[in-house]
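First the structure, then my questions, so here it is.
Our next item is chain A:
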Amino acid sequence: MRLSKRGLLFALGLAPALLAFGGAQAQDALSGILKAKTVRIGIPTDYPPYGFVGIDLQPMGLDVDVANLIGAKLGTKVELVPVVSANRIPYLQTQKIDLIVSTLGKNEERTKIIDFSHAYAPFYQGVFALKATSIKSFDDLAGKSVAVTRGAMEDEMLAKVAPPTAMIQRFEDQSATTAAFAAGQTQVIATSVSNIGALSRKSPNLGVDYKLLLRDSPCFVGIAKGEEALREKVNAIILAAKADGTLEALSQKWLKRGTGDLPL
Partner candidate 1 sequence: MPDFTLWDIFRNLLMAARWTVALSLVAFIGGSVVGLALLVLRLSGGPLVGRLVGAYVQLFQGTPLLMQLFLLYFGMAMLGVNTSAWIAACVALTLYASAYLTEIWRGCVAAIPRGQWEASASLALSFGQQFRHIILPQALRLAVAPTVGFLVQVVKGTALASVIGFVELTKAGGMIANVTYEPMLVYSCVALMYFALCFPISLYARVLERKLQ
Partner candidate 2 sequence: MNSVLSNPQQTSDSDGPHTQAGAPILRITALRKSYGTHEVLRGIDLTVLRGEVVAIIGKSGSGKSTLLRCINGLEVFQEGSLIVDGKHLLYDNAKAMRDLRQGVGMIFQGFNLFPHLSVGRNVMLAPQLVKKRQAGLNEERARQLLARVGLAEKFDAMPDKLSGGQQQRVAIARALAMDPAIMLCDEITSALDPELVGEVLRVVESLADEGMTLLMVTHEMSFARKVADRVIFMHQGLVHEIGPPAEIFGHPQTPELRQFLSSLRD
C-alpha cells in the first residue's frame, strides 16, 4: 500500500494545530539556522538531472548545486537530506528540514500549507509519445495507456485534464515510469521534459516526441509557513544569483537549456 500525496496532506492537515501545542521553538527558522551554523535542505536523489547520485552515492545535480549555493550565501554548512515527493512536505512541516530544494512546483493546494520563494530553475511537464502516435489534444488520450509517476505534479495535472477512458498507469518512481514507456508497456508517458531528455540520450532510436503541455511549472524553494525572515533571505539569494548569471549557468550545465523567464 502506498500513501498518496493527497492522503498525506490530509493526514497532516492537523500539523498546524499540533505544532501550536507541541514543543514548537520560540525562535524563527532563520535564527535557528544561523545559530546552528547548519542549514538542512531536502534534495532529491532519484531524479536526474536535478538530484541523483554519483558512483559513491554522493548527491549531485542542479538542486544540489542550488542547495549548496544557499548554504554558501547564508554562511553555514549544508546538510543534504534525501527526500521524495511523498515525504518532502512532512519533512518541512515537522522541522526536520529547513528548506525544500527538490523540483518543487507551486500550486494553490500547496500554498495553503507551505511558503514558496522565487523560482530558480525551469521545469516543464508534458505528455510525450512516439513520433507515430498522433496526439493533438487531451481528448486524443482516450483509450490510450499513459505512464505517470505516482504523486508527481504530472499525476495531479493529468487527473484534471485526461478523459475518463484514458488508461492511466501509475508507477512508484521516475525510472519505473520511464522503463514502462520505453519497453512499450504504455503508449504515452506524462513526465518532465528533463526526464525525456535523459531517456532520449540513453535510447536515441526510441524517437520520442513532445505532444502536449501539462504545465509550465518552474522550481521553487519550499519554506515552512510563516517563516518570513528565512523566505526573504532565500529570495535575496535567488535574485542575486539571477542577476549575476549563476542560475542561467546552472540551467545550461544541467538542463542544456536556458532558464527562460523565471517568475517571482
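A word on the picks: all candidates are chains of the complex that A comes from, given by their letters.
Just a few scattered comments:
Here is the rule we go by: a contact is a pair of C-beta atoms (placed from the backbone, for glycine too) under 8 Å apart; a residue touches a chain by one contact, two chains touch by 3 or more; residues count from 1.
All of these numbers come straight from a predicted model, not from anything done at the bench.
Listed candidates 1 or 2 all sit in this complex, but the one touching chain A is 1. Residues 1-3, 12, 14-15, 18-19, 22-24, 45-49, 52-57, 60, 81-84, 86-87, 90-91, 93-96, 173-176, 178-179, 198-199, 201-202 of chain A are the ones that touch candidate 1 when the two sit in their complex.
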